[in-house]
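A single structure is presented below for examination.
For this depiction, one protein chain was excluded, whereas all remaining protein chains were kept in their positions.
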Amino acid sequence: MHFIYMFLIMFGFWIVLSGKFDAFHITLGVISCLIVSFLSLDLFFHETKKKGRIAEVVRFLSYIPWLVKEIVLATIHVAFIALRPNVKDNIDPKVIMFKTRLKKDLSKVTFANSITLTPGTITIKVSDDEFYVHALTKKTAEGLPGEMEERVGKVFKEFGE
Amino acid sequence: MTTYFIYAGVGLCFLMFLALYRVILGPTAIDRLMGVNVIGTKTTVLLIVIGLIYGRVEMFVDIAIAYALLNFIATVGAARYFQHRKNLCSVGFGLRHKEDKGDTTE
Partner (left out) sequence: MIIALTVLLTVTGFFFFFATTIGLIRFPDFYSRMHAAGKGDTLSSLLMLLGLAIYSLHHFSFGNFLVSLKIIFIMVFIFLASPTATHAIIDAGFESGVKPWTKEEERAEE
């Protein structure tokens, strides 16, 4: 069953990339998609199947607009610091460490990428539940982990119902 | 509109030369790698702009996809390679250097 899903995803991707619908190209696509999905089946879908996957995707999509807003703010923040005179007076960088309450790998990855994309903070290292974060100013260092951990936890249902 | 895209392409090339400053004069190897990554992202955009100038965007967009993938793979590969270089910088800091600071409690 996973093999068929994989094949359909691969074949849709082939159609988008090639854009030709004659018999020759379609046959080539079917052959190469079969080979690729046979070889790389164990890289995807290794997690055991569980319910609520679609609801998780929907909640993740509702998380994206907030993330986009934060990315825009982050870029404006960095651009503002970079274009003002006296860069060294405006920043006060610092490496901080905190422990997270998130358990699943996927939510940790999402949380780390979100930290990197939000204003003034960047993830250096994640080991088990310790996050090493480099903060550009004192104000942004105080805001961690804060609101974002709540939101990520809500997306992946980490903190129970 | 072609004139506008030509100006955009020239501007992107100018910014790539500015980023080349960091590649040439970066104090450590990691700084150079970061400059190369920034130049690679600009190149992905520049390829599509070139395609729009010449009116062959359906060809150049494939090259841009391949370039974006290659840029990511090259950056991650080079970063993994430099991760185990201890003497990249003369002053030690970080998890690997904890024992050098006299922290012998373990």
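Every chain is named by a letter (A and B) in the order it is written, and numbering of its residues begins at 1.
To be clear about the criterion, contacts are C-beta pairs under 8 Å (C-beta built on N, C-alpha and C of every residue); 3 or more make two chains touch, one makes a residue touch a chain.
What you are looking at is a predicted structure, and each value in this text was computed from that prediction instead of being measured.
Student: Can you list, in ascending order, the chain B residues touching the missing chain?
Tutor: 1, 4, 8, 11-12, 15, 18-19, 21-22, 27-28, 30-31, 33-35, 37-38, 41-42, 44-45, 48-49, 52, 57-58, 61-62, 64-65, 68-69, 72, 75-76, 79-80, 82-86, 88-89, 91-97
Student: At which residues does chain A meet the chain that is not included here?
Tutor: Residues 16-17, 19, 71-72, 74-75, 78-79, 81-83, 87-88, 91-95, 112-113, 116-117, 120, 122-125, 132, 134, 136 of chain A touch the chain absent from view.
Operating definition for what follows: only the chains that are shown with their structure count from here on.
Student: Can you work out the whole-Å distance between the CA centroids of chain A and chain B?
Tutor: Each chain's C-alpha centroid was found; their separation is 20 Å.
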